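Excerpt of the complex: some chains, original placement.
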Amino acid sequence: MTEKQTTTSAAFFATLKRDLLIAFKKKNDIVNPFMFFIIVVSLFPIGISPESDRLTEIAAGVIWISVLLASMLSMDNLYRSDYEDGSLEQLLLSPHPLFFLVLAKNISHWLVSGLPVVLVSPLLAYMLALPSEAYGTLVLSLLLGTPIMSLLGSIAVALTVGLGSRGLILAVITLPMSVPILIFGTLAVQSTLNSQSPIGYISLMLVMLSVSVSLAPLASAAALKISVN
Amino acid sequence: MSSAAPTTSPNSDTDKIMLAARELFCARDERVLFKNLNFDLPQGQVLQVQGSNGSGKTTLMRILCGLNDSYEGSIKWYGQEIEDQAASFFSSLLYIGHRVGVSKVLTPVENLRWSCSLKQAVSDEQIMDALKEVGLRGFEESPCYTLSAGQQQRVSLARLIISPASLWVLDEPFTTLDTKGVAMLEKIMQRQAQAGGAVMVTTHHSLSIAELTILSLG
Amino acid sequence: MWVWFSKLGSPKWFYELSGKWLPWLIAAMVIFMTIGLVWGLVFLPPDYQQGFTSRILIVHVAVAGTSLAFFPLMLVAGTVTLVWRMKLADMVAKHAAILGAWFSFITLATGSLWGSVMWGTWWEWTDSRLVSMLFQLFLLLGVISLRSALEDSETAAKACALLSIVGCINVVIIKYSVEWWNTLHQVASPVSLDPTSPNGPQFWIATLIMIVAVYLFLSVSLILSTRNEILERERRSQWVQDLVLKN
Amino acid sequence: MLDAIQFSTWAEFIDMGGYGFNVWSVYALFAILVAVNLILPWRKKQKIVRQLKRRMTLETEIQSEDSSNGD
């Protein structure tokens, strides 16, 4: 009976593949975070000022905050439909360690909603008149920051998965937690603009990322078990 | 309150008793759902849990699967605590609840490919055969949101055919099935019992299966 | 309903009629486009002020002008879908949204390429045409993503129709409010987008030819996509099956 | 006619008075716009026809099987 049992890595990849498949079928999961990011960013020149001097000042902050919002609002999809259609129960009843299955879901989610946002950020940085020497640092810091956001957010989503209206409660839980990421991210960009080395901040973010990769899925798994109860 | 499977021969063949519950107690919102609930589920048996609406059938099923831990008492798997052998328990368990675990965007084939591969390796032929058996020929590649309620239920039932799991826990699997579907599912359950597996099922139907035992919850 | 109208609603009728028209439309498109492009690239004299970059303009102006036609088109299609439940209108609307997004994007891109010469910057928030074109693109992408999100094609048809109508009203409001907002800001615009700037008549004739070419291209592309949509949605009907077997 | 041509050498033609990149990019973008929106529908049509043919053969297969099963 157990001879045909899958290895954990097979289950990991099956889950990763399934989630990517769903995302590609729905398309919106990929396109919307991206669109949201662009639209929110372009509200700022209208709401604050269209002059490029002013924009330069706020560029890094606006981009980082919009990325935080986009990545946090996209979290909602992570476990929700699985919860509603019962797939989540199936996941929890799998004989494999939940850590890896949850990690697979997180990775797929980041690939689909975090990465595209990071990739388009230089374009918006240009539109907000951020000096071009800071592009590299901006992208790098976002590349480290968005997965941390996804991993942290995943815990919050897992906790709130059974609730009716999640969009905002998720933001209310996660945004305060993401303040450190915002601080280091914007400081890294600022220091590049001041011709200093951003390496300190970047390595701090690297540390945060590795800690969250190894701990957050555990917390998410525990949170899922609590929610499904 | 609880009439259980006949326990006349005390532990004579414990190795054939898959699941044994002893002195289960569960209360929700201070309403006692069941207490002193005892039953054994030996191999080769179909155990139907009966009870009126709100008597705690769903709660009991979820407790047995470990999806709900607000209970007292002991549940043993082949005579041992479940926590001590979680991997073996979970790979022998197949649960289908009120929510059937079928993603609406995916097709039946894609759904089964994932949900089965959480437990065992599975080939596409197996999936196709199973879908044919549950009467979804021609719907293999339609996204599940285009299927009717009963057809979606059938997708999840296809897992029963593919799965080598020895313990099935089914919460109201008959709800949206038509009469043909009911007969089909009864046949599948019977086959499982004859092959030495065990089935635990809640339903308000009266089943026509030889290996049936009934557990009543108030 | 009037006979011609219900006939117009019939996808089969449209498929056959458009099949007859397509070769002519394609031929006209090729002719106009060749003339326009060759004239623009090879014969158009440099502007006395802007050098050869006026060659950008004939493409930019043609595409930009055409891209303004999409929301009105979708407004009409949407109304027809909602009021007369004509399937054909929705098939057109679906591809109009996609093609419109393409046009808006190309307008933005060619405009930026022009701007990088004239203004020294690829993007300028102080120009209202840029900003309102950007938001038109966003609205079109909203319609597209709504359609791709809705699973049931009939629901999607009506939902997108309604959104196009609301969106069309909004495009107008956005355009005027953005324009007004920009004049209020009174930032010295490096060079104005004044279409009456002193270019020779040659320039305007070339532009006109390009505009005709682009409209022809628009209709050809829209017809091709609509025909595909017809084949897909009517795939169970006898005439499509016969057609496929003949092919 | 020929004297209306604004270029004497290929290099000049490519260079466009110093704005080669911008001019050619615009024309390239335009070419992409036109090509993509003509080629994609055309390719799509072939795909649809192919799929329809496959589906039709499959369906006749299922039908004949079903009738032989007497289901």
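Read from first to last, the chains carry the letters A, B, C and D; within each, the first residue is number 1.
Simple rule for what comes next: a residue touches a chain if its C-beta (ideal position, glycine included) is under 8 Å from a C-beta of that chain, and two chains touch if they have at least 3 such contacts.
The shown structure was predicted, so the numbers you read here are calculated from the model rather than taken from an experiment.
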Study note, to complete from the structure: So the whole complex, written with the displayed labels, is A x2, B x2, C x1, D x1
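Here is the rule we use: only the chains that are shown with their structure count from here on.
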Check your understanding: What whole-Å value do you get for the distance between chain A and chain C if each is reduced to the mean of its CA atoms?
Key -> 35
Exercise for review: Could you put a whole-Å number on the gap between the CA centroids of chain B and chain D?
Suggested key: 52
**Study point:** Sequence positions of chain A contacting 2 or more other chains
**Key:** 26
Point to revise | Shared interface positions of chain C, touching two or more other chains | key: none
Practice item. Using the touch rule from the top, collect the residues of chain B that touch chain A in their complex. Key: 65-70, 86-93, 95, 97-106, 110, 113-115, 117-121, 143, 164-166
Check your understanding: Within the complex, which stretch of chain A touches chain C?
Key -> 26-28, 31-32, 35, 38-39, 42, 45-46, 50-52, 55, 126-127
Revision key, fill the gap. Listed in rising order, chain D residues that touch chain C in their complex are 4-7, 13, 16-19, 22-23, 25-27, 29-30, 32-34, 36-38, 41-42, 44-45, 48-49, 52-53, 55-56
